[in-house]
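Let me give you the structure first, and then I'll get to my questions.
Complex shown without one protein chain; remaining protein chains in place.
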Amino acid sequence: MKFVTCPSLGKRALSEFTYGGRYEQEPAQETVSEKEWADYVFYHNGAPKVQIEWWYHRPTGIWFLFERDTLTDRINKVDFARKGMTHEA
Amino acid sequence: MSIQIVPKAFPVLMHLRGEGLDEVLASLGTSNLDIFQYRFVANGQFVAKLGNEEIFVCVEQPLDISEEKKQYAFQRGDAIFELSGDWKGLMAEVCIYDFRQTQPGDFLMVLIAGVSAWLLIPEEGAPLVLGCDPTYGHYFYETLVRQLEVSPFLKMECQDDD
Amino acid sequence: MPLRLLKYAWKKPEDEPRFFPSEKPLKEAYDVVIIGGGGHGMACAYYLAKEHGITNVAVLEQGYIGGGNTGRNTTIVRSNYLTAEGVKFYDESLSLFEDLSDDFDLNIFYSTRGHFTLAHTDSAMRTMRWRAEVNKHYGIDSEVVDVETIQKEVPYMDMTCNGQHPVMGALYHAPGSVARHDAVAWGYARGAQMRGVEIHQKTKVMDIKTKGGKVVGVETDRGFVEAKKVISAVAGSTPRITEMLDIKTPIEIFPLQACVTEPVKPFMDTIVVSGSLHVYVSQSSRGELVMGASVDPAELHSTRSTLDFVEGLTDQMMDLFPFTSRMKIMRQWAGMADITPDFAPIMGKTDIEGFYLDAGWGTWGFKATPVSGKTMAYTVANDRPHELIKPFALSRYEDFKLVGEKGAASVGH
Partner (left out) sequence: MKLRLGPQPLEWIDRNVSVTFDFEGKRVTGFEGDVVTSALWAEGWKVLGRSFKYHRRRGLMSFANHDINALFQTAEMPNVRGDVTPAKNGLSLTAVNTFGSLENDKGALVEWIAKFLPVGFYYRAFYSPKFLFPKWERLIREMAGLGKINTNWSEERQPKRYRHCDVAIIGAGASGMAAAIQAAKQGVDVCLIDENPFIGGSLDYQFANQRSQSLNRQYLKETVASLPNIQVITSAYVAGYYGDHWLAVNTDQGLIKLSAQSVVVATGVFEQPAVFRNNDLPGVMNASAAQRLMARYAVAPCNAGVVLTANHEGYRAALDMHENGLIVKAILDTGKTEGVWVDEAKKAGIVVYEQVTPIEALGSREVEGFIFGLNGMEHRLDCDGILMSVGWAPAGAPLYQAGAKFGYEPEVQQLIPVSLPDGVFACGRVNGVYVMEDRIKDGEQAGLAAALHVKGDAIPEWKDFRDGVAHSHPYPIWQHPKGKEFVDFDEDIQVKDLKGAIAQGFDNIELMKRFSTIGMGPSQGKHSNMNGIRMLAKLTGKTIDETGSTTARPMFHPTPVSHLAGMRFRPERVTPMQLFHEEAKACFMEAGNWLRPEYYPTEATREDSIKAEVSAVRNAVGLVDVSTLGKLEIFGRDAAELMDRLYTMRMSNMAIGASRYALMVDDAGVLIDDGVAVRFSDEHFYVTTTTSTSDSAYRMIQKKVIEWNLMVTVLNRTGQIGAMNVAGPNSRKVLSKLTAFGLSNDNFPYLASRQAKLAGVDVTMIRVGFVGELGYEIHVDASNALMVWDAIMNAGKEFGIKPFGVEAQRLLRLEKGHIIVGQDTDGLTNPFEANMSWAVHFKKPYFLGKPSLMKLKQMQTRTLVGFELLSDAEKDQPLESNLLIEGKEMVGRVTSIGQSDTLKKVIGLAMVSTEYSAEGQELNIKLSDGRLVKAKVVKTPFYDPEGWLQKSNEGSGEAA
């Protein structure tokens, strides 16, 4: 029952959102090695950290990017997932 | 103050996507509408802005839209209801949203009883118009009605106002 | 009155040998260091000492014995899995469980209740039959039963589920059991300790030191200890440990919550699980209904409780057991589940010589406690993966050789 305040939606309950996983840049398919690809698909450092995540607001159908701390569950930043954005992930 | 909910039939509901929709809005007699705001344009008819290139209109006649402008129009058959009386009292039991944030004129999209719905936040005292996907319509209606019947909170309030 | 209790006529419990030693300093070096004093870590220590004569072992626990998922799970033990690998592995675990009380000379309250996994859709029915057939093929006592059979065993269950998603049948697993989770950890701990293993509670591992790709020891908040072999058996804390060695894994941490009702007189003898309703429930020997659901929706390294969980659980629970609406929820809590993409554990050796992983237990760790201890002990003692855990190697993902435990929509716990 957490709250999150989103641009143009205001303060919303997290229960209106669907978690879309952490934001990750897909490696270029043309050049990627098998190992790199497996890393992208399966392996990661799952330790507690601040990470950028996809969150989908079901009633409006808008994708957001949250910057969330997976240790404290605190959401530091919220923004629309805009086309062509690039994030450090 | 008792609460009534009645299904409402609307003439033509259309979902428009594409460029130059402000002209369409203008043709309906509205302008400078912010995202997630609505305006009544005529009796019961309204337009709402859902995005830079997206509007939701409820009008008598289908709008003509221009192919070359890459405007796309889609018919919608949403299930729509009118809620009169202490609609906030009912909403408090089926919707987690904090309505203290809204102003009359807001087009609000929220989860109600597990279903995505849209609301036309009315002027104080006016009834609330809300709608959802047609295939959820019956569930939506039955759920709200059942809530009105069983809720002690709402009953208590009814007594207060008698 | 059991004879074993008569001694207390003249003997005070104080005179009993301690289960666990009182605090003492760490040695400079051990042959093996086990990170994590939960059931898995303690079991590994126990079998290292008992079956491989390796006793110069330290178990390092940042909190207290069994304070992690061991003491937070809903204590269900079963072996009705979907894949050959899973079935063989958990069946071994189950047979070990049956003898634990005697091995330990301590009653772990291993109580065979029978385990129903309900199916509410025909696709769920297919999955149940799939599991039943695989189980039967490997000699596991499992079968698909119809509504009548369920109703006979659990007469007070509402098969119509309030009109929505009625029960169509179930996978019945007669050996399905519950056990006293703490006692399992305590029993292994005491057994290991009596054989010379050192247990250090409130001892946090800060770092793992390597030289030339080989483990040389661990840095703790009580100083450095040498060890050429280090095992991580920390479930929900696994990523924090693997991060120390820059080992990447597919593990993601999700909170898994549970709750209990006030104790009432016994009325529920079976274990009931419903995948589509996200409910599993059994009645403890204290009389509480012990209930759980599926993991929380988003990655989180925390054991905080949420209201959404109890709301959802109680709501769905009533579909099956309407009368429970008159009961009261007494306590809720959470654990951290280390989830893998194929719902199977990650066990055995890693790229770093001397570092062994016992992880990826998701929501099934408790039932694997004995067998994971036994096979990890074997793997460490021989530096060669035990036959039963070969399919669970960390490297399977890059080889795209995933374990099919995920199957169709099959539920854990």
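So that you can tell them apart, the chains are marked A, B and C in the order they are listed, and the count of residues begins at 1 in each.
Keep this in mind: contacts are C-beta pairs under 8 Å (C-beta built on N, C-alpha and C of every residue); 3 or more make two chains touch, one makes a residue touch a chain.
What you see is a predicted model, and the numbers here were worked out from it, not measured in a lab.
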{"item": "Chain not shown, its touching partners among those shown", "value": "A, B, C"}
{"item": "Touching residues (missing chain, whole complex) on subunit C", "value": "1-2, 4-6, 8-9, 12-14, 16-22, 63-67, 71, 84, 98, 101-102, 106-112, 120-123, 126-127, 129-130, 132-134, 136-137, 143-144, 155-156, 162, 164-165, 180, 182-183, 186, 201-202, 261-267, 283, 285-287, 304-307, 310-311, 314-315, 317-318, 321-333, 341-342, 400, 402, 404, 406-408"}
{"item": "Those residues of subunit B which, in the complete complex, touch the missing chain", "value": "15, 17, 53, 70, 72, 74-77, 92-96, 98, 100, 113-115, 133-136, 138-139, 143, 146-147, 150-153, 156"}
{"item": "Sites on subunit A contacted by the missing partner chain, in the whole complex", "value": "1-3, 18, 20, 26, 29-30, 32, 34, 37, 40-42, 54, 56, 61, 63, 73, 81-85"}
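Basically, only the chains that are shown with their structure count from here on.
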{"item": "Inter-centroid spacing, subunit B versus subunit A (mean Cα positions, whole Å)", "value": "30"}
{"item": "Inter-centroid spacing, subunit C versus subunit B (mean Cα positions, whole Å)", "value": "49"}
{"item": "Set of subunit A residues in contact with two or more other chains", "value": "1, 15"}
{"item": "Contacts with two or more other chains, residues of subunit C listed in rising order", "value": "none"}
{"item": "Subunit B residues within the subunit A interface of the complex", "value": "35-36, 50, 96-98, 101, 109-111, 116-118"}
{"item": "Contacting residues of subunit C [partner subunit A, same complex]", "value": "238-240, 242-243, 248-253, 297-302, 304, 306-308, 341, 397-398, 400"}
{"item": "Residues of subunit A that touch subunit C when the two form their complex", "value": "1, 15, 18-19, 22, 34-35, 38-39, 41-48, 53, 70-73"}
